[in-house]
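Working notes, structure below.
Every protein chain except one is present and positioned as in the full complex.
A, B and C label the chains in the order they appear, each numbered from 1.
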Amino acid sequence: MSTAPDTPDTRAIAPAALSGTHKTSGLGLRPARILLYVLLVFFCLYYLLPLYVMVVNSLKPLGEITAGGMMALPKDWTLAPWGSAWSSAQVGVEATGLRPYFLNSIIMVVPAVACSTLVGALNGYVLTKWTFKGATILFGLLLFGCFIPFQMVLIPMARMLGLMGLAGSVPGLIFVHFVYGIGFSTLYFRNYYAAFPTELVKAAQIDGAGFFRIFWRILLPSSGPIAVVCVIWQFTNIWNDFLFGASFSDFDSQPMTVALNNLVQSSTGVKEYNVHFAGAIMAALPTLLVYIVAGRYFVRGLMAGSVKG
Amino acid sequence: MASSLATLQVGELEMSYLDTAPARGSVADRLRDALPKLVLSPTVAIVAVFVYGFIAFTLYLSFTDSRILPSFGWVGWQNYENLFRIRAWDTAVSNLVIFGVLYIAVCCALGLLLAILLDQRIRAEGFIRTVYLYPMALSFIVTGVAWKWFLDPGIGLQAVVQGWGWTGFEFNWIKDRNMAIYTIVIAAVWQTSGFVMAMFLAGLRGIDSEMLKAAQIDGASTFALYRRIVIPQLRPAFMSAFVVLAHMAIKSYDLVIALTGGGPGTATELPATFMYSYTFTRNQMGIGAASAVIMLMTIAAIIVPYLWSELREKKA
Amino acid sequence: MGFLDIKQATKSYGPVQVLHETNISIEEGEFLVLVGPSGCGKSTLLNMIAGLEDITTGEIAIRGRNMNGIKPADRNIAMVFQSYALYPNMTVGGNISFGMEMHGIPKPEREKRIAQVADLLQISHLLDRKPGQLSGGQRQRVAMGRALVREPDVFLFDEPLSNLDAKLRVDMRTEIKKLHQKLGTTIVYVTHDQIEALTLSTRIAVMYGGYVQQLGTPKEIYDNPANMFVAGFMGSPSMNLFPAKVVEDGGRPAAEVSLADGKRAAIPFANGTLASSIGRDIILGIRPEAITDKDGADRNSSSVHLVEAPVEVTEPAGSDTFVVSQISGKDVTGRFRADVPVTAGETFKFAFNMEKAVAFDPKSENRIA
Partner (left out) sequence: MRNLTKMMVSAAALFVASTSVQAEDVEVLHWWTSGGEAAALNVLKEDLESQGIGWQDMPVAGGGGSQAMTVLRARVTSGNPPTAVQMLGFDILDWANEGALADLNIQAGLEGWDDVVPEALQKFAKHDGKWVSAPVNVHSTNWVWANKAILDELGIAVPANWDEFVAALDKVKAAGKTPIAHGGQAWQDATVFDAVAMATGGPEFYQKAFIELDEDALGSDTMKEAFDRMAVIRSHVDDNFSGRDWNLATAMVINGDAAFQMMGDWAKGEFLNAGKVPDQDFLCFRFPGTQEQVTFNADQFAMFAQGPEVGKEQAALATAILSPSFQSAFNVVKGSVPARTDVSDEAFDACGKKGMADLKAAAASGNLYGSMAHGHANPAAIKNAMYDVITAHFNGEYDSQTAVEELVTAVQINK
């Protein structure tokens, strides 16, 4: 080879893995890097635009919105819509705001996420470290369950909940989310544990640890990254679910999304868009928080498990 | 050392009598052997009832005269015959094809692009990554409204750009029956491409850097490096992304309801909205069930071969 | 009845038999090495002893107690894995302690034993670290410490040195040997490295294709390989194997071979070996160190014979020079003293120590003499 290849350091665009510990000394050294940042910022705008619309409109009086200035910044900044959405907006007969529903959602989401994650982890453990004949087919069947449209299961699920005595109760709601969360959580953990050294399990067996002990002491403590992925996934899905929340809850257990929907979806009433947007952002805050806090572990978790064979 | 060895020996005696194994074939022993399957069995039972049982139930309903509630008068294939006479169903199915293909393709392409861009040791990576990821956290009940406004030519992008002086600018897809489905794609891509980006980013970070160095020494250009070395190695990430995206495409419901309500006309109807509307708002549970069965069969036709190839391969 | 008895043990996965009937019996304090190329069944056999894999037929007993169906934890064994299998989430101390904890040993006792073992293996300063912070050699020691602290009846080692670099491997090999001598425990050790097998073991089972090809002391295996596989597998450089014909030469049986220059040579066997097989085709096996220059030949041997043959290649290796010639169409290596003046292309006198020669049947590949 006559011409020496570029060294990693001089490349404008190259996988991070190539660049080693090198850091570019400043912005805009090369046209390619300028282009890179332009693209990144452009896509940031794409992702932030709807949020911009929501935030901006949640901070202006309703008059400004209906007068047509939906994209503009508020002329008259106000936090009143936020206060209203939190504690005084009408989401039912009583003007309670979204506040009481937060608790309902949390009571439902936390156990549902915990159960489906834990059971998913156990399933993944069995399916990779204690395999048996037909385990693969079983897993396939389990995974196919992820694709069942929820609208379809509404009526039979209602019947089953009735038979189990869980109709219109928080445990019933938790159960439903648990049932339809298992598929994905098993998928995540199975793929993660498949890459987990089987020798460790053997070593623990020889050390005298039993089935559960190995799980608790050896696998689970090393499952942090994938647990983050699974929790984020389940939390987001369950927190944002409306269909099950509306159908299987009772007057005293309606989750956040149902309240938000009630706030937003009135058909023949006055629509207070500013309050709607404030409520929407508020309702999304827990999930946003999860993403922001756990975001960096998220990629790491995906890396450790679910995208590998 | 000798003394310490002596104590070790004593310890050994203790240990070997500590856990005398139960006699072979005892109940406890058999329980121990069956434990993994026992642990799995609740899941198996749940899936058998709540997935496959319900599928069977729906299949049965699709042959009955159920209207407002399930009823059990057998009507044979009538619901299916009616289903295929309904224009909106054709629209829904062809929309799903357009939507599904575009959505998966664009999400993958954009996700990959963003992942590659983010993988350049850039500044503020954490922040940008969060920006790309956050839409996944939001429910479409309301982001749908924001999108609806943004896409609305009267108040959204078109109005703003025209307000800047480019009066010829047009972006009224959401009002156009032939283009509206693409606005659904735009919003759907917005929601999930960040997630796909994270998957690809994870894939990129997992590639052995020595291999990349080797390829560089072989004289590969950046483009060739990605096309020939990096992207082929992202196959598992593509596969995972496919499962997640396919599952979302098929279940897309909130999105359509919030953005277009299936309109203009029935131009953006999808099978999920069709099924919901026939089962619940139109009191045609039989037809709804028939559409659900067709939907499931379509899903199975796509997913089962994929699962088959993936799982078989892993076994080998 | 030995300390560890493997009686007619077999292993099958469905219709595929991966381990054919195997009988091995070793005494307390023995160091048994299972050696063979990958896929020979050695790791399967080890896992069967550990109880990590079921035994299809036959029996494995430790201290006379039948182990079939007994779970690994109750066999009073310990195992060191190729990847060390250190629990990544626990400290070194935690790793070593885990097994004792599982067996309900009280904490003060555990701590005492950890301290002893750590001291023995010189890892006391590492006890609070996580495995991820250790070097390969340190991990190796921790893995051994984890096994040692259990004070088991039998230690099982599954290729424990294969992840180390060459120098460290040699050091650890010595370390293991010392430990064995010091503690006198019974060890079953799996490796594909025949040098490890020869240096460490008191007995070796050479395995190939799911069969134990030969079970014996290192010396038996080295000097009297049961078949051509064992002969070729054990020793480095490996034993020279080349076709020959048994002829009568001066009233004594001799091996007739062809040389590279077209000449033929007859090399008499020692002590009239194969006297009854005149005219038979054989494969002659002779180790490189039994083919030397004339002055380097073993003086105690009564059966050294000189053969003049063309030299093809010389490979000076510092302490020795390996000299290659073609005999009966095969490359045959001799081990000459370093300072012997030998050049490629010339003919030279090779001294064959026929006391060390063995003969195999070309068809069955088994040793006939």
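Heads up, the rule we're going with is that a contact is a pair of C-beta atoms (placed from the backbone, for glycine too) under 8 Å apart; a residue touches a chain by one contact, two chains touch by 3 or more.
These numbers come from a predicted model, not from an experiment.
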Visible chains in contact with the missing one: A, B
Given B:S62, B:N95, B:T222 or B:T260, the one touching the chain that is not displayed: B:T260
Which residue of A:G168, A:P197 or A:G210 touches the chain not shown here: A:G168
Candidates B:V44, B:L59, B:A88 or B:I122 - the one touching the absent chain: B:A88
Residues belonging to chain B that touch the chain removed from view: 67-70, 82, 85-88, 148, 152-155, 172, 174-175, 177, 257, 259-267, 276-277, 280-284
Chain A residues that touch the omitted chain in the full complex: 63, 66-68, 89-95, 154-155, 157-159, 161-162, 165, 167-169, 246-248, 250-252, 254, 258, 261-272
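Rule of thumb we're sticking to: only the chains that are shown with their structure count from here on.
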Chain-chain pair with the highest tally of contacting C-beta pairs: A-B
Euclidean distance of C-alpha centroids - chain B vs chain C, Å: 53
Centre-of-Cα separation between chain C and chain A, whole angstrom: 55
Chain A: positions in contact with at least two other chains: 208, 210
Residue list for chain C, restricted to those that touch at least two other chains: 71, 73-74, 103, 150
In the complex, chain A residues that touch chain C: 197, 199-200, 202-210, 213, 217-218, 221-222
Complex interface listing, chain C residues touching chain A: 47, 50-52, 71-74, 77-79, 81-83, 85-90, 98-99, 102-103, 146, 150
Of chain B, residues touching chain A in the complex: 19, 32, 35-37, 39-40, 42-44, 46-47, 49-55, 57-58, 69-70, 114, 116-123, 126, 128-139, 141-143, 145-147, 149-150, 155-156, 159-160, 190, 194, 198-209, 212-213, 216-217, 219, 222, 225-226, 230, 234, 236-237, 240, 243, 246-247, 250-251, 253-254, 272, 275-276, 279-280, 285, 289, 292, 295-296, 299-300, 303-304, 307-308, 311-315
